[in-house]
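Below, a portion of the complex is reproduced, with chain positions unchanged.
Order of writing sets the labels: A and B. Residues in every chain begin at 1.
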Amino acid sequence: MTTPRIPGRRFLHSPGPTPLPDAVLHAMSVQPMDLGDPRVDANIDACESGLKRLLHTDASELFLYASNGHGVWEAVIDNLAAPGQALLVPGTGHFSESWAVQAEALGRRVVRTPWREGWPIDAAAVEQALRDDRSHDIQAVLAVHTDTASGVTSDIAALRRAIDDARHPALLVADVVASLAAAPFAMDALGVDVALGASQKGLMCPPGVGFIAVNGKALAVAQRCPAPRFYWDWERRRSDLSYRKFCGTAPQNLLFGLEAALSLIFSEGLEAVWARHARLAGAVQAAVAGWREGGALDFFARDAASRSVSVTTIAVGPGIDVDALRGVARERFQVAIAGGLGPLTGRAFRIGHLGDSNPAVILGALAGVEAALRVLGVPVGGGGVQRAVQFLAAAD
Amino acid sequence: MTTPRIPGRRFLHSPGPTPLPDAVLHAMSVQPMDLGDPRVDANIDACESGLKRLLHTDASELFLYASNGHGVWEAVIDNLAAPGQALLVPGTGHFSESWAVQAEALGRRVVRTPWREGWPIDAAAVEQALRDDRSHDIQAVLAVHTDTASGVTSDIAALRRAIDDARHPALLVADVVASLAAAPFAMDALGVDVALGASQKGLMCPPGVGFIAVNGKALAVAQRCPAPRFYWDWERRRSDLSYRKFCGTAPQNLLFGLEAALSLIFSEGLEAVWARHARLAGAVQAAVAGWREGGALDFFARDAASRSVSVTTIAVGPGIDVDALRGVARERFQVAIAGGLGPLTGRAFRIGHLGDSNPAVILGALAGVEAALRVLGVPVGGGGVQRAVQFLAAAD
């Protein structure tokens, strides 16, 4: 691309895509391979087993897709519910609603539980909706673990209990796109039947690969599901041949990167990765807590305990132009932040802090945002980045 | 990947994926960007306009997908025919049959014309099948331009004439996955309504991006098509927002590579690219012509004029172990070649010669294959690579 020169590295604080480590870039920077080359299968094996390890599942098969996250949403829908059957989508905001709309467009009936702005999934409402489904038409509960728009993480264990308490056979499906490799998640222990994710967030890879782990119970449901399907079909992908696993050519270079990224995560240690995310999220929250003393900004997530370690959504008062803020932060201070999505458009901005990050990066991003807020005349209270510095200096 | 060290570069002579130029690798080796970064839209624009230029179409809209080639096959089916409606798939061998099977799995009716081994599409049979479709139930003719398995390129203009002569309203869809940027193709002039391709062949990119150009007539058909769809849906992707264009996150780094690859093609000159492919294919054909004098091998494509400039399929006698040949060529001489697909499994091997290649590469590949043939005791006649040398020395 021939664009104006950007000095230094522009900071990427979307909640996805996220920065790529050098090791991922290098792993991707090799020549593709003939499908008969044994390295192709070895790479796919490493991705499958690494993702299962990351998801803490022994009980599942792992399907990889050349697609983004919306693609694997579609795969879940196509494999678990036939047109006319129902899916329950608990409200988390923009992403739950998008998934629901997709299911409806594909001819499935969707049961929603309401979204309360700033709060996680209401497990009681889920339980009630399942109890109300006397005919057990609902095939699965499609739950977004961390909604990237709201920055709220919901309690998956509570959903498991809700399903169990309702004595409903619906599968529990968790979208961990925005939480995997950032927040703790243990598929088997949580009783999650299907978990899906994508490459471009906690996995520190470019967008373009989606994946789904499916346990035996869910596979059995899929086998009985009469929905016509081909590209997304799990059964057709259960093969030792890479060409069948991917319904065509595998996205090789992205998978080379994914293998490298998994290796980085395990070499750092998954507990250490989680702790790092919690620490950096704490720094961001310290800064926001400082800024909100200025009276113009606040956390969107009302419940401190459900604030995501991946992304912080910051609600702004009506006089603040979020697009202008993003423009100043990006073009003048080289910090790219995200805007509000869906109902939050113009009402919030978001700072991503997941993936391959560290204190200096987060502090630089916070300082850049603070500078942009100052340029726009937004009162920033008694210290934002300074509080983040203090928080990190005090953290062990 | 920790694999045994491979000295030097292993030659990649699949008919896809194909070797990546340094400029493509470097374009991919940058950080992803926030969706609000203007560089994201500029990159997508460049890919869209570059692909349209490559396809020689002004009359079409261009849709890009995070998917492989089978994904865009599915998109064509989902947008053009409702379940129960019919599609005509002219026989070209493995790939036409795969597409037909996919359409049937998705609930569409498929009309096939027979495949004659070693020969291109029989346009007369297509015309007859359309004439036989009195109710105009066939929505489109799905034609594979170059069948990667057979190494045969069919005449798209003849298909256009067949449809016109049959006075049938079916759309003409061309799969140019294996031919684009290798053999001449001019979508608008040929009267092609929909053309689809993928990133990993003539486009010199990794697998993971599919694309479809759709003209106004085909868009109108799609708008009337009641098939439920979401990820693949063209209408939903007609947006200025990248997030909608890709039904979620765009596969950014692959698109950065694609922009670079298109730039390389246009800087070389499309006519020069075509001429280079024809010249290198000539060298391969010269070698095969030499080898077949040994009596053990022959061109699979019976008609010299329809031999692909992208890939040469070489039929082998019953005593030759194709897998062993590929193994020796790859492990001992560092030349990766492809095997036979579908009905040609064990009966043929394939040498890809498309994408980012040159005389030295092709000669090295041919010499490596010849060495492997010698190791296996296959008679190679009076000179294979030597004839290729002579051919290239004589070519202007």
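Keep this in mind: contacts are C-beta pairs under 8 Å (C-beta built on N, C-alpha and C of every residue); 3 or more make two chains touch, one makes a residue touch a chain.
Given the structure is predicted, the values throughout are model-derived calculations rather than measurements.
Summary of assembly composition: all chains derive from one sequence, 2 are present in place, and the complete complex in the structure file consists of 4 copies.
Here, only the chains that are shown with their structure count from here on.
Computed from the mean C-alpha positions, the centre of chain A lies at a distance of 34 Å from the centre of chain B. Those residues of chain A that touch chain B in the shared complex are 1, 3, 9-10, 12-14, 16-20, 25-29, 31-39, 42-43, 46, 66-71, 74, 83, 102, 105-107, 198, 200, 206-209, 228-231, 233, 236, 246-254, 256, 259, 326, 330, 336-339.
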